[in-house]
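Provided herewith is a single structure, encoded as structure tokens, for subsequent inquiry.
The complex appears here minus one protein chain, its other protein chains still in place.
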Amino acid sequence: MGVIAVAGLTRITGWVFDVVSELQKRANPVKPPLLDILAPSSLAEALSLLSEHGDAAMPLAGGQSLVPLLNFRLSRPDILVDLNRIANLAYIKDVGDQIAIGAMTRERAIEESDLVRQVSPLLQEATTQIAHLPIRSRGTIGGSLANADPAAEYPAVVLALECEIVVQSVRGERRIKAADFFEDILTTALAPDELLTEITVPKAPVGSGSAFVEIARRHGDYALAGVAAQITFANGAPTDVRLAVCGAGTTASRLTVAEEIIQRYGVGAEAIKAASDAAAASVDPMSDLHASADYRRRLAGVMTSQAVEKAAQRAGVRS
Amino acid sequence: MKAPRSVSLTVNGDALSGDASPRMLFSDFLRDVLGKTGTHVGCEHGVCGACTVIVDGVAVRSCLMFAVQAEGADVKTVEGLADGDELHPLQKLFSEHRALQCGYCTPGMLMIAIDLVNSSDSLSEQDIKVGMSAALCRCTGYEGIIKAVAAYAEQVHGKPIKRENDNG
Partner (left out) sequence: MVDTMPSYIGRSVVRREDNRLLKGAGTFVGDMKLEGMVHVAIVRSQQAHARINSVDLEAARNADGVVLALAGAELKDVLPPISGMQVAAPKGWRDGMDPHIEIPDQTLVPYDKLRYVGEPYALVVAGDRYMAEDAAELIEGDFEPLPPVANAEVALDAEALVHDHLPGNIAATLHAKKGDGEAALATAPHRLKRRYFHHRYAAMPMECRGVVAEYDSRTDSITVWSSTQVVHWVRREVANALGMPEDRVRVVAPDVGGGFGGKGHVYPEDILIAYLAKRLGRPVKWLEDRHEHLLNAAHSRDNLFDIEVGYDDDGRISVVKNYFLVDSGAYSPVGAAIAGNSIAHFMGPYDIPHYEADCKVMMTNRTPNAPYRGAGRPEVAFAMERSIDLIANELGLDPAEVRFRNMIQPEQMPYAVGLPYRDGVMIEYDSGDYPEALRKALDGIGGLDAFRARQKEALADGRYLGLGLGCYVEGTGIGPFEGATVKIDSSGKVMVATGACPQGQGHETAFAQVAADIWNVDIDDVVVTLADTSHVTMGYGTIASRSAVTASGAIKDSSDKVKEKVFAIAANVLEASESDLELRGGSVGVIGVPEMSMTLKEVARAALPGWIHQRPEGIEAGLEGTAYYEPPTVTWAYAANAAILEIDAQTGVVKIENYVEVHDAGTLINPGIADGQVKGGLVQGIGGGLFEELSYDEHGQLMTGSFMDYLLPTASDVPPINVIHTETPSPRNSFGFKGLGEGGAIAPPVVIANAVCDALKSFGAEINSTPVRAEQILNILDAGVAAAE
């Protein structure tokens, strides 16, 4: 996949334009196109607005990826349905062996949540690595997942943790497994009239360790490669290995071969090396200005070994 | 309904209102409608951080928010830091540590630093470097900024920050 620029723009978010966009016309704008913003106060109202306006409308969550696209006029919705005034879409709840997180929960709230820190350290650690503090002040977990940027942290986390994504529309509610949610670059299983409303995150099992590691050209940039790991151990041996990668393909994805290697051979240096090589071999990254596909592949492997080592250490299995 | 509508909010403790069309960015509303030009605009795609202001207690990019979304918000901008002629402690530290040259990034840097320090009870030098990487400065090379924010954190937290060359 080649990189083609539109008047110098090759990317606004973590993805690279692969098709010359006709959306940005002859000017080089930085002000959004003419649009309306509707700010429903209830979910029901929001769903009916999305249903009513169809393709003309687009939901606006934290806006940290969408607004830059609007400013460059690379996205031109007629109506933004602003979700920020809907009560009861921002929460972190303890629901037995899971936590339920409302889609409009700010990344910052997740980062600062004691509950998240206790029951899903992977989610907490990944959150601290998203962009920068002011972006996390407004960015939401639902917005990030629905945006499905392949270089973003959350898709890898929800894949690794096998979260469930709750979506609603006037037609009713669906619960989608994370594994079924991400379809392609910036493309999810969400229908145009559907809203992502909740994410359920299984609590980290006793005996597990986790780590989220990523590498970017500068701190806060979209990852060239990042790996989420959560490994459960019993008597020093892995019983459940979850590894997911971001930045190294058209979507975040599980590193299944690497998982199997760790599961079978443990977390010794040789096994980790083998898992790292397997991870590198299994990804299919893009080349862009910041890294070639080969380098990203290499980094996916390096991040895999670092994530596994850290997770094992945190579980008390490696020193 | 793409017509302008009235937006009412609190800025630095003052109840203010002004008209904004739905697409107007909050940064433009602050600067052009409310005349709060202390908040600067450096990229309008959320990267440079010059436009950072505090909305309902947290630092946000005002170029990534619409004015109409600020209805009812409690906003703090750089104009609200000093008490008359008396500079805010962080402003004094910025001058003392030469944390500004052209001053264009400064308002955003100040607002980020205030949020960073006030939302934590302990920061290391590395935390400050990472936290302040939320905005770009082209003049200073950051050393003065990092020192000023570290000194401010020490004032606010009442203890020395942990430095890279500390042992342990």
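A few comments on the model shown:
Lettered A and B in written order, each chain numbered from 1.
In this text, a residue touches a chain if its C-beta (ideal position, glycine included) is under 8 Å from a C-beta of that chain, and two chains touch if they have at least 3 such contacts.
All figures in this text were calculated on a predicted structure; none of them were measured in a lab.
Contact between chain B and the unshown chain involves residues 21, 23-24, 31-32, 35-45, 47-48, 50, 77-79, 81-82, 87, 91, 94-96, 98, 100-107, 110, 126, 128-130, 132-133, 136-146. Of the residues in chain A, those that touch the hidden partner chain are 3-13, 25-34, 72-73, 215, 217-221, 289-292, 295, 298-299, 302.
Everything below uses one rule, namely that only the chains that are shown with their structure count from here on.
Touching chain A in their complex are the following residues of chain B: 1-2, 21-23, 25, 28, 44-46, 49, 52, 55, 58-61, 63-66, 68-69, 112, 115-116, 119, 130-131, 133-134. Those residues of chain A lying in contact with chain B across their complex are 12, 30-39, 63-64, 67-68, 70-72, 80, 82, 84, 108, 112, 132-135, 137-138, 218-220.
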